[in-house]
Structures are given as C-alpha cells and as structure tokens.
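This report concerns only the one structure given below.
For this depiction, one protein chain was excluded, whereas all remaining protein chains were kept in their positions.
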Amino acid sequence: SGNTSDETYIAVISKGFQHQFWQAVQAGAEKAAVDYEVTITFEGPETEAMVDKQVEMVQAALDKNPAALCLAALDTQALLPLLERAQEEGIPVVGFDSGVDSDIPVSTAATDNLAAAALAADKMAELIGDAGQVAVIVHDQTSRTGIDRRDGFVNQMESKHPNIEIVDIQYGEGDHLKSTELAKAIIQAHPDLKGFFGANEGSIIGVLNAVSELDKVGDIVVIGYDSGQQQMDAILSGAEAGAITQDPIGIGYKCVEAAVKALNGEDLPKMIDTGFHWYDKSNIDDDTIAALLYK
Amino acid sequence: METILKSKNSLFRSDATQKLMAFAGLIALFVVFSIASPNFFQFSNIIGILLATAVNGILALGATFVIITAGIDLSVGTVMTLSAVMTGVFITVMGLPVYVGVLGGLTTGALAGFINGSIISRMKIPPFVATLGMLYIAKGLSLVISGLKPVYFNDTPSFKEIAMGSILGKIIPGFEVPNAVLILFGAAFIAHLILNKTVLGRYTYAIGSNEEATRLSGVNVTFWKTAIYALAGSFAGLGGVMIAARLNSAQPALGAGYELDAIAAVVIGGTSLSGGEGTILGTIIGAFIISVLTNGLRILSVPQEWQIVVTGTIVILAVYADILRRRQ
Amino acid sequence: METILKSKNSLFRSDATQKLMAFAGLIALFVVFSIASPNFFQFSNIIGILLATAVNGILALGATFVIITAGIDLSVGTVMTLSAVMTGVFITVMGLPVYVGVLGGLTTGALAGFINGSIISRMKIPPFVATLGMLYIAKGLSLVISGLKPVYFNDTPSFKEIAMGSILGKIIPGFEVPNAVLILFGAAFIAHLILNKTVLGRYTYAIGSNEEATRLSGVNVTFWKTAIYALAGSFAGLGGVMIAARLNSAQPALGAGYELDAIAAVVIGGTSLSGGEGTILGTIIGAFIISVLTNGLRILSVPQEWQIVVTGTIVILAVYADILRRRQ
Partner (left out) sequence: MDNEILVSMVEIDKRFPGVHALDNCQFELRPGEIHALVGENGAGKSTLMKVLAGIYSKDKGRVIFKGQEVTVSTPKAALDLGISIIHQELNLMSHLTLAHNIYIGREPGKAKRLILDEKQINKQTEDLFARMHLKLDPSAKVSSLTIAKRQMVEIAKALSHNAEVLIMDEPTAALTDAEIEDLFSIIRDLRDRGVGIVYISHRLEELQQISDRVTVMRDGRYINTVNTNETNIDEIISMMVGRTIYEAAPEIPEHASQEIVFEAKSLNRGRWLKDVSFKLKKGEILGFAGLMGAGRTEVARVIFGADALDSGELYVKGERVDIKSPRDAVKHGLGYLSEDRKDLGLALGMDVKTNMVLASFEKFRSWLGWVDERATEKSAAHYAEALDIKTPSLEQKVINLSGGNQQKVVIGKWLTADTDILIFDEPTRGIDVGAKSEIYKLLNDLTHQGKSIIMISSELPEILRMSHRVVVMCEGRITGELPISEATQEAIMRLATQRGTIINGSESVSNSVKLGSA
C-alpha cells in the first residue's frame, strides 16, 4: 500500500500486465520511482478488451488517494467520469502509451502508433519492391493500439504504395498459437504472398512460426513490432527483416517523471513523444536501439 | 450430549441461519480488509464496490433462474455485449429516444434467451452446448453489428445517467449512490418476487427438482423453460444497458469470460448446480463476495497474479463452506 | 413400408454407423472447402490442419474421460499453460535434461488433475466449481512461476523437435508429418485403450452411468474418480509440453478459453454431458471438425467476426445432428 504518510504515491494503470511489453513499461516506471523517490503500483486488465475492468482499477486506485495517476486508457470515453473525479480531487493525470483522448491529462508520454505503423509499411514496400501481396496479423480488432497500427499500415500502403495489395488482415488476440494458425492459413490461401506484418509481439511470433513451419523463410518478408527474445533472434537469423520498436521503458519512465514534475508544479509539454525506431540486423546492437529492446 | 448436538443441528439447518452465515463470510471479508487498509472502508470505495457489483450481479440474477432449473447459461457475457451494442445502435445510429433504446437492449437479451430456451427445450440440446453456441454467435454478431468499433453515447448525455446519475443524491444531498446500484437492488428485488411469488418461479424450482415429474403433472415444460431462459436473457440485456451506460459506450469485444464470474456468484451464493434450490439473496451475497475480494486485494496492492490465485481458492472454499453447512 | 422403416432404424441405430456419420460430416466439410478454394486440399494445408488439432485434440482426450463420468473440467486450458511453464522451468531454469522436463510437465498436469479429483471426490465439491477454482489457481501460478515472462527453450533445440521434428519424414523422405501429429494419434490410441480395455475405463463409464450404484458395488469411487481427473490432468500436461514445443517457449498468459474448445470437441464428437457414454474416436473427429472449419473459413478469408458466428452455429447443429441420429 502506497500512501504511507510522507511518501508520494503514484498509481499507474496500464492496458495489461502479463505481456512483455507492459513489463518493460513497468520496469521503466519503477526506475523513475527509484530515481524520484516515490512509490508506485502498476496494474492493468488481462486483455485490452476489458474496458470495464480497467474502470474498476482506476476507481480503486483513486480510492487509495494517490498523489498522481498515470493512465494508458483503453477507452477514454468510458473513463471520463473518473478522470473528472481526479481533476476535482486535484490529482494530476498523466497519459501514456496511446494516451488519453481528453484535456484533463497534464501531459502524455506516448508512441504515435499510426506513424510507427506507416514506417513499417514503407519498410515493407522497400523490401518487396513496392509491388505484390502482403498480409497483416493484428492482436485485436477493437483496441486503440490494434486499430492504429492496422490503420497506419493500411493507409500508408493505400496512399503511398498503390501496387501493394493487402490480401488479408486477421486478429489473433496476441495468442502465439492462434496467431500461428491464422498466419499459416493466410499463407496457404495466398501462395504468392510477399510480405507479412505482425502488429505486436504475439502476432509476429505467430507469423514467424508460420513462415518457418511452411518452409517459407526467405520467401516472405516479415516485419514485426516491439521486441522480445524470439523476435530478436529471428532478426539476427534473417527470418525477420526488421521491426518497429517503441520505447517501453522510456514510456514508463517518462510518465512517472512527468507526474512527479506536475506535483512539483513544473510546466510540462502536452505531448512527450517517446518515439519509435526501425531496427534490423544492422543496428540491433547499437546502443540507442539495444536500450529500447526487452528480452 | 445428544440434545446439544441436536439443537446445534437444527440451528445450522435453518434456512435463515444459512443465509446469515454466507452473509457472515461477506462481513468477515469486510472486516479483514478494513483492518488491513485504511482506504478500504471509505464511502467512495464502498460505492465503488457496489458499482463494480452492478453488472456481474445483474447477470448473476438471470443465471440464478437458469441454474435452479439445473441448466447453465454460458452466453450471459456475450449476450450482455450484444444488448449493449444494440442499445447503441438504436440510440446513436438510429437516433431513437433513450427509453426506446433501453427497451431495445432488454429485448435483444430476451430474444437471445428465448432462442437459447427454444433450442434447449425443443431441440433437446443440453444447455451447456446450446448456450456455448450462443456465446459464439452473440460475440460474432456484436462485432458484426458494431462494425468493430465502440458505439459512443455522447449525443445523449441522459443515457449515461441511467447508471451514473444519482437520484438518491438529489433526494439526500451528499448521499451520492449511483443509480446503477439502485437498479441492481431493484432488479434483485424483482427477481426475488418472480422467483418466490409467481408461477414462473414455482416452475423454475419444479423443473430443477424433477423435470419429468413436472411434465407429467401437466405443466408445459417446453413453454416455461423457454420463458425462464428468456427471462435470464432479459437480465443479460439489462446488464448490457448498464455496462453501456457505465462506460458511456458499447464495447463490442467485451464479455467473454464474464459468464464464469456470474456463475461463480450464483454458486458461492449457495445455489446448487444440480438444480431445485437457490435464492436471489444468496446470489447477491455471492456477487458481493467476489467484488469485495477483488477490490480489497487491489486496494492492498496484492500482485495481480496472486489475486488470481486467491480468487480461485476462495471460490472453492466458499462452496465448501456451504457444503459443510448443509451437511450439518 | 413398415419393414423398410425398421431396417432403416436398425441401420441408423448401429454404433458403427453413428460414428461413420460423424465422420461423414467431417468429409463433407472437406469436400465443401476443397471446392470453394484450390488452396485448401493441399498436402501442406492438411498437415497444417493436423498440427492445429494437436493441442486441442490432446486436451479434449482428457476432457472425454471427465465428461463420461458426468463431470466437467474447466481447468484444462490453464493447467496446460502451467505444465508448459513448469517444463520450461525444469529444462531452461534448472537445466535438467529434456526428457526429465517433459516428465515434469506431465507430472504437473497429473498433479493439478489429482487435486481437482480430490477436491471433487473427497470434499464433494461439484466439478464445475472445483475446476473453475483450479482454472484461476493454475492461471495465477503460471504467471507467478514464470515471473510473467515467457520461458524460452533456445538452449535445447531438441525440445522443439518433440512437436516439430518429423520422425516419419526421416523414414519416408518427403512425407514430413510433424511429430506433434503422431503424438496426437498415439495419445488418442492410448486413451482409447485405457477407456475400452482397462478397469479404469470401465469405471469411468460406470461412474458416469450411476455413481451411487458403482459405489454400492464395492468400487472405491473416491479413488477412481481422483485417478480419472489425474489422467485428464496428464493429458493437459501433455498438451502443455506440446504447445511449449510448438512455440519453442512457454507463454504464461495463454490458455484461458481453451477449455471451451476442448469441451466443444468432445461434445461434437457425440459424448453426452450427462455421462455414461462417449468415445475417443468421436472426440478426435470432433476436434478435427473444429480445426477444419476454422482453417477452411480462414482460407476463404471469411471475416473473423463471421467465423465466430459460423462456429457457434456449427457447434449447435453438430450436436443436434447427433441427437437426431440417436433418436432414430
């Protein structure tokens, strides 16, 4: 329990807790907590569909009288009453990940998923010669990150690379096994497929499994998102051309840092772009990139 | 010696005492959490717990009827979602008045329940299978109808008030109990009346106790079973309206897995899965036990993975306590 | 006229024919999809379907035993995950030999099943509740033990070969059927033998048919029920080893919802939820019906939300067809 007398307690509510990405965010947040001498708690619902569970979490968090709240909203609309309550009680809110779509947050540390996915599309186009069939596996068809990464990729293809056809987009719930079976069926259905984009870690692992199980390594250009041991191995071995990484540790660190600054009355930018980067075999070991990757 | 044993027995056996003991379990949880954290027993957190119980409690009400008939309804979660989406479509897309939208949501739930009931009672498909099918169908249809996007109720602020406004707060200033909580208790009261004072309730118990005997007594079991599932569906529909009002949006991907929470509430509340017995009060207590547990563990900042382990253990222990009470 | 009816009846009633008809349903799906898409009926896709059935099929084998006793096991999915994680811990963290890790995974599953069985048969808690509790407990423990991180098997390439290598391919060059498929069929064969040739199988049917009569015949029902759940748990454990080998990693967050697929396979395969009857062959056919359907709809690029609706409908229709066959 956080709010023991003199310690500053900051509640961090993310979109998940059991995936690698969120643990990297948590690690960043905890690092900031140590650096700035505050206590934090970090929690999130089991899947990104569970909007109501996140609402309950925010509610319980506010009841713990935190000094500040860091929030990666699954759906801003649904959280609005609680955001208003935080505002009334003078609890500063800092958005992170894809942010909170409202004026209330004093600042937001986020990745521009639309732009990041567009970069993945450009890289894909470059690697397959700006023409041919590609497919996409996304983790979720209704969550913000799922929609943004899908739309960012699709829109970029449509506007900038008209000769590339997106033949199928399917959703694997971030489940490695389901994503594997999905990707296999897609490859099966489209023998001429030239590229495959997986929009989160679970999705891309599924694509990699499918490509290797169907003996198509090298025939299909695979582009991923985020990091993780398996994906990094695949990039090093050449099975995967490269991936987009966000800065999960930075996201976690910066949002807690922003919360502390807000509490100290410092001025904050509305947006803290935590950035995203393309990485592949050539730069995976660079210090700037390696710092962003989690295993 | 024997007389002592006997009087103890009869004390344990009385129905009222039994409920009292389930209630005692709930109180015990309250006390433990209140001692463990100063943030637990506070007005806003208690309201939070009540509010968190609203949706699961309402789903569990419907599930109680079905389980008393010795059936099961796995589709409550996704039917809830489908009803929420339909409410959204009626109000936001078609622009119908809010009350029509709410009725539409309830009707959607009732219709899904009606289909469940018809499949079960006419096609003789086991409830587990029929409602498993409905679980998938409602899930798919929610996505199809919503076009995979949440439906927002921004243009009709009054819709949100259904759950989040506070009629009580207007009457007693400062006592801001959200309407959702009133609706939960209202729905529970109505469910209690239906179960105990109407023919439908009587047949619910009769079918669960001995379906064949009920049929041989000249009761149209097909009709009444369909009605019971339709009623359960209506509660899922109400749950859909409530969750949509709570979230000010209909979230099409929600709802899978919610059936297990609803069934757990019913079972913790002392309703037997083999049918014939069960009470609404028990179910409400069961639903609160789950919410208090979840909330308390969160307030204590217990790591989430351990919260899951504890919840599983409590489900088993709560039912075991109930079994021990009965055996006495 | 009457004699024709009769001969038709006896044709329909024969058990062999019944299985043949479920098989016919599977073939029909194959034919439809093969016509609808040239990409469906190809060696690599067939292998894909077989491989996709492996995990669910193995879970369903265990579920078959439990369901024949008139029980249910909701924990197969998360127990699978827990077993996968434990296998990872044994092999990667503790550095034990691969075969010890595999045994450890199987033992983990058996142990979880043993606990299920003990809770059910000794504490008299209904299977639905006991295994619901275990669902949560195994889920939580998987996260706790793995430290919320996947466990990779990169240092032991031979582990992946358990599922993805191809012994057959070495014997018959070009006929690269992954070991996972062989293991599925091997496990099914063993399950079939246990169910039909051993005392445990006999008691499985007897308990499902009339538990009290079985007890009054001097059978130690408590022991055998525990053994049956432990056996089902071992299959979940095998499922865990398979999924870990398939993904070359133990993913701690996987597994919720897998129980419904496993139960659906059993039920589509003609095993009745009220116990006393069911076959392994039926379950395997049921599992294949699900995989073929999923794969076929994907190959046809049917939007996923519609795939869900179709799956729900097929579950209901498959069971209805089975009921009609029986009624004949």
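Chains here go by letter, A, B and C, matching the order in which they are written, and residues are numbered from 1 within each.
Throughout what follows, contacts are C-beta pairs under 8 Å (C-beta built on N, C-alpha and C of every residue); 3 or more make two chains touch, one makes a residue touch a chain.
Owing to the predicted nature of the structure, the values given are computational and were not obtained by experimental measurement.
Shown chains touched by the hidden one, complex as a whole: B, C.
Which of B:Ala84, B:Ile145, B:Ala206 or B:Val267 touches the hidden chain is settled by the complete complex: it is B:Ala206. From the options B:Val32, B:Met123 or B:Val219, the residue with contact to the unseen chain in the full assembly is B:Val219. In the full complex, the hidden chain is touched by chain C at residues 9, 13, 197-203, 205-206, 209-210, 212-220, 276-277. Those residues of chain B that touch the chain absent from the view are 13, 197-203, 205-206, 208-210, 212-220, 276-277.
In this section, only the chains that are shown with their structure count from here on.
Chain A and chain B have CA centres that are 34 Å apart.
Rounded to whole angstrom units, the spacing between the C-alpha centres of chain B and chain C is 31. In chain C, the positions touching at least two other chains are 143, 148, 256, 304-305.
Shared interface positions of chain A, i.e. residues touching 2 or more other chains, are given as 17-18, 141. Every residue of chain C that touches chain A in the complex is listed here, in rising order: 37, 39-40, 42, 44-45, 48, 51-52, 55, 143, 148-150, 152, 154, 164, 243, 246-249, 251-254, 256, 294-295, 298-301, 304-305. Against chain B, in their complex, chain A makes its touches with residues 1-3, 17-18, 41, 43, 49-52, 55-57, 59-65, 75, 77-78, 80-81, 140-143. Touching chain C in their complex are the following residues of chain A: 17-20, 23, 46, 141, 167-168, 170-171, 175-177, 180-182, 184-186, 188-191, 205, 209, 213-214, 228-230, 233.
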